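Here the complex is missing one protein chain, while the rest keep their positions.
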Amino acid sequence: MDSISYYLQTALNGILAGCIYALFAMGLTLIYGVLNFVNFAHGELIMWGAYFLFLFMGEPFGLPLYAAIPPALALTGCLGVAMDFSVFRPLRWANRLTLLIAAMGLSVFLRNAAQFFWGAEVRTYGLEVSAGTRFFGLYLTMPQMAIILVTLLCVGAVYLLFFRSRLGKSMRALSDNLDLARISGIDTKRAILAAWVISAVLAAIGGILLALDTNLSPEMGIINLIKAFAATLIGGVGNLWGALLGGLLIGLAENLGVLFISPGYKDGIAFVIMVIILLARPYVIVGERSD
Amino acid sequence: MIEIRNVTKAFGGTRAVSDCSISLEGLTITGLIGPNGSGKTTLFNLITGLLKPDSGEIRFLGKRIDGRLPHEMARLGLIRTFQLSRVFPRMTVLENMLLAPQGQTGERLLSLWFRLPRIRNEESDNRERAFELLDLLGLMRLHDQFAENLSYGQQKLLELGRALMAKPRMILLDEPTAGINPTLIRTMIEMILKMRDRGQVFFIIEHNMDVVIEVCEKVFVLDHGEKIAEGRPEEIQRDPRVIEAYLGC
Partner (left out) sequence: MDLLLHLAVVVAIYSIFALSLNVEIGYTGLFNFGHVAFFAIGAYTSALLTLSGAPFAVGLLAGLAAAGVCGYLLSIPALKLQGDYFGIATLGFGEILRMVVSNEVWLTKGPMGLPGIPRPEILGFIFDTLPAYLALSACMALTTFAILAFVVLSPFGRALKAVRDDETAAEILGKNALRFKIKSFVIGSTFAGLAGVLWAHYTTFISPGDFTLTETILVLLIVVMGGKGTLPGPVLGAVALIFFQESVRFLRLPPEWTRLLGPLQQMVFGLLLVVLMVFRPEGIIRERGGRHGD
């Protein structure tokens, strides 16, 4: 392979990874926008989404891939809602530290629950490795094509939902101001519920795509949480399109970065980008109120 | 003391403070009034460094202070209180008070180990002063309670006491009597007047006109971010522009 197509291939891989990070970041930023906290357990939704698919494809269900995806997504959606009901709803008016630590605890619980059931080892779905297709000298496998297609579909769906539906409108109102939305008669319960479902399903889709393209392990959640977070920071927190852009940037930076540094540090690139962004930011004192 | 010259601050498209000029030269208690949303608190935020003006300048004792960080303002001798009281909830009343004095030796990590006697002295002086103020504010018996256990009015009194502990050159009070009961309003007013007699200078945002008339020497009136009137409280009350602003059209 000549060097130009090698770089192009790397960039393409970066975009593919970026698509997945974008899905994670959009889910994370959505919950942040609506409930104003970083869901530390978001990574576990990613991981459980992938494992739910593993569950339905294995014994005793033995479903084929396409039939196993809907129940896996549905179950992850339920998990998101269950998280809200059991932990975050009782803590909705608690202080931030309490909320964060609870999310952290939830994350530990879910990660180890997966390890308890499926072990710590790295797994795959055991699908046949399909030969890739060549486009203009670039190599693309079936799962990779699926990544691009599904991401585009998700972004389209999120756009329609957010900017074209009443539910989306109420969610946006919520992210502006929870108290105000409540008194202005918006069904906040329904909007929060919807936000959890969407966030969880986006996480599951991303997790499944990632696992199809690479593999799955209980650790996949926490690693991707940091990347998703870096992506939301790039894009501006609470901003859906910013999250999309940030995800793509992180994916590209990781894959292109490996050309220059040891692959062992690939997962650290997102963090370094995050630090650079932070260094460039002025120190802001938050929490001021005005009349 | 404070000199505000042509200060403007806009949020998005709306001007919260618009080309505002105010001088507090030689005044002891000055009032700032105006309808809701007229930019009073924004002006306070600009003076105390929580916001930066878009244009214009603010001088304090002749020094340009706009754009400095809040903690620098406090060092210069400007302390404010908040409209919704902001005491430190998980600290005791006494701790809230002891926190306020500026330039404490014991707040420097290194001095902590080498200047213990001096820190002891500072602490006991501050404590004496804190108890004296708490006594005047009627908060003495609550001194070892967490501040979050105080009633709203008591918290506002504590905030005033805390500001006094800092021995600032000027205290900015943001609606000190809003939302508290008449007995505590009395305590608040008497405290302000007593401290004025001891030479303390105040700049007060206040809605309650009775309070304004009782304590303020001079009043500035804001409406839509612009200064529309200034003068003695009794004159201001009769000013047609002020009446119009309050009744709204």
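Order as written gives the chain letters A and B; numbering starts at 1 within each chain.
Criterion: contacts are C-beta pairs under 8 Å (C-beta built on N, C-alpha and C of every residue); 3 or more make two chains touch, one makes a residue touch a chain.
Every value quoted in this text rests on a predicted model; they were computed, and no experiment measured them.
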item: Contact partner of the left-out chain, one of B:63, B:108, B:141 or B:232; value: B:108
item: Chain not shown: contacting residue from B:86, B:156 or B:218; value: B:86
item: Those residues of chain B which, in the complete complex, touch the missing chain; value: 48, 50, 69-71, 73-75, 79-80, 82, 86-95, 98-100, 102, 104-109, 112, 119-120, 122-124, 127, 144-146, 162, 166
item: Touching residues on chain A - with respect to the absent chain; value: 37-38, 40, 86-87, 90-91, 94-102, 104-113, 115-116, 119-120, 222-223, 225-226, 229-230, 233, 262, 264-265, 267-268, 270-272, 274-275, 278-279, 281-288
